[in-house]
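Pasting a structure below so you can have a look.
Heads up, one of the protein chains got dropped from this complex, but the rest are sitting where they should.
Chains here go by letter, A and B, matching the order in which they are written, and residues are numbered from 1 within each.
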Amino acid sequence: MISSLGYLAVGGALLLSVVGAVAAFAAMGGRPQLAPWARRAVYGVFALATLAILLMAVALVAHDFSVSYVAQVGSRSTPLFYTVISLWSSLDGSILFWGWILAGYSAAVVYIHRDRYQDLMPAVTGTLLIVSAFFWLLLAWPANPFVPTWQAFGLAPGQVPADGPGPNPLLQNHPFMGLHPPLLYLGYVGLTVPFAFGIAALLSGKVSGDWIRAVRLWTMAPWIFLTAGIVSGAWWSYEVLGWGGYWAWDPVENASFLPWLTATAFLHSIMVQERRQTLKMWNILLVIATFLLTLFGTFLTRSGILASVHAFVEGLIGPFFLGFITLVLIVSLALVAWRSDELKSEPALDAIASRETAFLFNNLLLVAFTFTVLLGTVYPLVAEAIRGVKVSVGAPYFNRMSVPIALGLVLLAGIGPALPWRRGSPDLLAKKFLWPTVAALLSGVVFWVFGARNFLTWLTLVFSVLAVALLIGEFWRPARARREAHGEGLGRALLAVVSKNRRRYGGYVVHFGIVIIAVGIALSSTYRREREFTLGIGEAATFAGYTVRLDSLYAGREPQRDFVEAAFSVGGDGGFSDTMRPRLNYYPTSQQPIGTPRVRTRPDADLYLSLMAYDRTGASATVNIIVNPMVVWIWIGGAIAALGALLAISNAGSGADRSRRAAAPSVRRAKPAEAGVGGDD
Amino acid sequence: MSLKKLLIPATAIPIVALLAYGLTRDPNMIESPLPGHEAFDFTSATLDGDTLSLADLRGKVVVINFWASWCIACIDEHQVFVEAERYYAGQDFQMLGVVYQDTPENARRWMARRGGNWPSVIDPSSRIAIDYGVYGVPETYFIDKGGWIQHKQIGPVNTLLMRDLVDRLLAESPGTEVTSTGALEGGVPTGRSAGHTGDAAGQAAGSDTQEGQP
Partner (left out) sequence: MATRITLFLLLLAVSPAVEGSGFAFAQETQEAAATMPAEDPELEAQVRRIAAKLRCPTCRALSVQDSPSGMAQEMRSLIREQLLAGKTPAEVEAYFVERYGEWILLEPKAEGFNWAVWLLPVFLLLGGLAFVLITARRWVREGQARAAALVKEGQEGEL
């Protein structure tokens, strides 16, 4: 029953995507009366996608094992929460989820812009529907989650298994699984929208102006999700995998990071085009690269070409994705070549020490970062193709190569905002840079004296102080000016300054977040300490200023698993203050125990306990104690960055920026800004 | 469109070619550097309580199989060895197991249940496994009469491969130096690595797992 309805929904969505795409491109090619029909097709796809995903959710919750996906990931003993989120815990379901999110974004785009961007929207709609058609094709054929179980599993016709294995144990071991994948998908899939605008700009030949304005919001929103998705993924692996780290430079982690880097570069470089009508070609290339990198990342996970923590099972999916990547690459590059004359820009730079130049360097660093991570990720393939030898490229390579680039980005996070557009008077620059430089130098001495002897870590700290001081100056100076002008309190003045130009100050808040993340990563990776202890009951170990005592060791049973748990009293020098209970979970589907570490988070350092082994009589347990300084600041920095970006787009549509722009002494020959996506930066 | 402009979409070719090449490769099939190398000697206790030294088996074709009772792919493969032991009885052939990351009791129970009369040595601190560059189980090494490693199989061995390799190695006279490994591997269907698993805690730490990440 659900299978048949699912087939109908998936097939309908595929058909509507194709028909709608045809209508959209016909509308662009001189039959504008078809444009509303293309729009209706998008709404129709969204309705069918919603139906499909609801059907799957119902099948999962109702344990309808006649549906093959449910038979793969469902189990009667799995708690409801993990049953619902197993919607995206395996290949076919995750692609269904992807198709639904894409349909949602598409419907939002065509609805919000239904009366605007008449030149662009038909091509935007058409592009979105083509991408959508590809995913519904996957769902109709190689990744169909609705296939009846007996067909997929080769059972007797109509036969239904009584129960299923449940989701992969690792994926039902922590509630973050309910958060991290959806965030990541919302980011990944959302980046289709700016790509669609880029293609529309190329097709229509309107390569400056509208598309750049429209695309900012549609890049910022996925960027926020992607940032939150990456940080929550790092947090998830930290809380679950038991080795006390949060980033292993696994191919799939890299795959989520690559489009983040190019999207970040794009968000900066479109400001230059907005202001100075330049970098047109560059922006188009960045938006294409970003979308391709999301496809590439999906290809990596779905095709099994690189050994990875996250690899899904292989199958026909790989060739399908490769075909689609090839299509996207060739069509978009051909369009770029076709429009290359229109994409030429006039040089527009007034001084080297200007915001524009800072953006150029920012883009250079981000693109070099992207290239490095991409090269390292695919190098094993290159080496195998050319040398015939399997090699590995792992954390030591990526750390060594990325730290200098990341340092440059931290530096620019402060310097960029302090440099004015066009040119700044030397006086102003001296004033802006004097105190932050003094503060950075002083802090450098202090850090050295207090024992920060790792040069790169020390440099990260010094650059961070400089960046933070410069950023504070950007808030402080206008707030002070306003206080003097209006006689307000400082807090009130600051609030007024920020809320009047949320786009700019939201961006600076993001920079604070990024600098905090950099500090967290530098300190936690340099000063991490770990050691393994085997303790008898009542026995205590002292390590790195912490005391850990094994109080008891016991086993238990939950509906979906058995577990062995050890209770430790932990504390600093002054006695015990907390109890931590790391455990090993035993799932029926997994021959091996799944460790569940426990983390005690403090602002200065995390105490991280992993139960490694235990004595069968219950007399002793082996625990790995990890002391991870400042890790929590990575999550806090991620939250600050996401909130800052939210602030930056919070008044999109209110028109506040428009009035500000009119009053601003901008020399640009700008058209009146579109409500919603105008504003300063 | 001018020729110069055609160069822009042409940049797609190497990228697509590389990814297409990637689709044809299995990342888990890692070519071992060991074939052609002299077999590393070891002396260890067997499951039956004897002591066994690899050097004592010189002059025989030795098939060393790394296995564990928790390894699912080892179950089917085991029958291949049981059959081979019967088939090559009376010839210069010796089957030898190495228990990988497992307890002797579990291993003993497994052998009792699944048959086979060959010795299995225990490898309590995985030194033999590391010496042989084992990635996981099952993995199988084919040693010729002269004590040289001739082939490494990652993943389960099938009867065809077993017969082909062992027949050739038995046909050689002892003392022949490193034979043509290439020739040996040439016509032999190498099994895919499906079902080849790493060790226990490695899985717990997130080895061959799925995750809902794009």
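By our rule, a residue touches a chain if its C-beta (ideal position, glycine included) is under 8 Å from a C-beta of that chain, and two chains touch if they have at least 3 such contacts.
These numbers come from a predicted model, not from an experiment.
Set against the missing chain, the residues A:Ile112, A:Leu349, A:Leu495 or A:Leu643 yield one that touches it, A:Leu349. Of the candidate positions B:Leu19, B:Leu34, B:Leu47 or B:Val121, contact with the unshown chain belongs to B:Leu34.
Of the listed residues A:Pro79, A:Pro175, A:Gly205 or A:Gly394, the one in contact with the hidden chain in the full complex is A:Gly394. Contact with the omitted chain, checked across B:Glu77, B:Asp102 or B:Asp144, is made by B:Asp102. By the touch rule set out above, chain B reaches the unshown chain at residues 30-34, 37, 68-70, 101-103, 105-106, 109-110, 124-127, 129-136, 198-208. On the side of chain A, the interface with the absent chain consists of residues 242-245, 248-251, 307-309, 347-352, 357, 360-361, 364-365, 367-368, 371-372, 375-376, 379, 382-383, 386-387, 389-397, 400-401, 405, 531-532, 534, 553-558, 562-564, 584, 586, 588, 591-593, 595, 610, 612-618, 620-622, 624, 667, using the contact rule stated above.
The rule is short, and it goes like this: only the chains that are shown with their structure count from here on.
For chain B in complex with chain A, the touching residues are 1, 5-9, 11-12, 15-16, 18-23, 25, 27-28, 30-31, 70, 72, 200-201, 203-214.
Chain A meets chain B in the complex at residues 85, 88-91, 94, 98, 168, 170-171, 177, 180-181, 184-185, 188, 233, 237, 240-243, 252, 255-256, 294, 296-299, 301, 303-307, 309-313, 318-319, 322, 325-326, 329-330, 333-334, 336-338, 340, 378, 380-382, 384-385, 389-390, 584, 590-595, 612.
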